[in-house]
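Would you mind keeping the following structure in view while I ask a few things?
All protein chains of the complex are present and in place, except for one that has been dropped.
After this line comes subunit A, so read on.
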Amino acid sequence: MSKTMEPDLHEPSTAIPRPQKEWKHPSDQWLRGFILDNRASLGTLGVFIVMMAVFMIANPTVFTTWYLYSSVLTTLPVALFVVVPLVFVVTCGEIDLSFPATMGFASWVFALVVQAGYDPFLGIAAALVTGILLGFLVGSLVVYGGLSSLIATLGMNFLLRGLIQIINEGKSMALTNLADSWAYKIFSSQVYGIPVQIFWAVAFVVLSAMLYNRHRFGAQVRVVGDNPDSAQQMGIDVKRVRVKVFVFVGIGAAIAGTFSVMINFTWWPTAGDGYLLPVLASVFVGGTPTWGGIGTVVGGAIGAVTVSFIQTGVVAAGLSGFYVQFFNGLIIILSLLGHKWNQARYR
């Protein structure tokens, strides 16, 4: 039961005359409404701007060169494709730690198809199917098996990665013929010096944000994460919604894995492994709370930008690489404190 149901003894309603005409709901003024609705993602944006300002003051020359941004814009999209679906998973009250292995597995299928001489588009399609199947497998295991998603997906991550290692015996795959393909031009080249991946990633973020806020899928994900019992009582197929978010992660991981292979022209059996912690950090730095029911896709994307600039920024600012972890931690803690102050949790 909530506290609000008890009579409020501190504010007797008769004693305070209510303003009748002048009073306006905060959301009536569009700017205040916008800020109230997007306070989590705006907070993340604030953190990002402050961090970049500090970096620029520390080393103005490096932070005004395009090369720095170009390199971030090449690798950032890979993270964005998994951060965004993870916002859905966390909103739904679950977690998925198996996406690095799904990235590796799907991109392995992509590499196999390309190496066998087929068109890379066919490889992308095969990778997507692999991602969907693995997402469905992981989701079904968690939902229908009634397992804790934290532990079960961690187990699946090891299991799938182990399979990749056993079969490939640690050997990588070079895909030299990729550079001439249409798929490479469309998904991995540059337009006026800007890495084209970022356009695809931004499109993915925008579509996902709409899916989250203005689609039945997003609405049901939020309700299920908020109160699964009520969602079930109102006729929502809670289990199905939960499996769907894992499938969505599978799709995102497949795209991310394929993009990372196209950047490097090489598939490694460890593909995707390094993304586990930065991606998770991005989701929470972005302002999606751990308890489920609410979240922000755009905030998650800004969180991913923040996290990928930390590494580049610390080194470029002239500090040794040893500082990277320290600053990663600092930004995560500061962001969480900021969001804690910025968000109210309703029960």
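Odds and ends about this structure:
Note that contacts are C-beta pairs under 8 Å (C-beta built on N, C-alpha and C of every residue); 3 or more make two chains touch, one makes a residue touch a chain; residues count from 1.
Note that contacts and distances are computed from a predicted model.
Missing from the rendering is one chain, named in UniProt as "Simple sugar transport system ATP-binding protein" (options: "Circadian clock KaiB family protein", "Simple sugar transport system ATP-binding protein", "Amino acid/amide ABC transporter membrane protein 2 (HAAT family)" or "Nitric oxide reductase NorE protein"). The residue touching the chain not shown here, chosen from A:R161, A:R222 or A:R242, is A:R222. Per the touch definition above, the residue from A:P85, A:G252, A:G293 or A:G313 contacting the chain not shown is A:G293.
Across the entire complex, the residue among A:S148, A:S189, A:S230 or A:T290 in touch with the chain not shown is A:S230.
With the whole complex as reference, residues 1-2, 4-5, 7, 23, 25, 27, 210, 214-217, 219-220, 222-223, 226-227, 229-237, 293-294, 344-347 of subunit A touch the missing chain.
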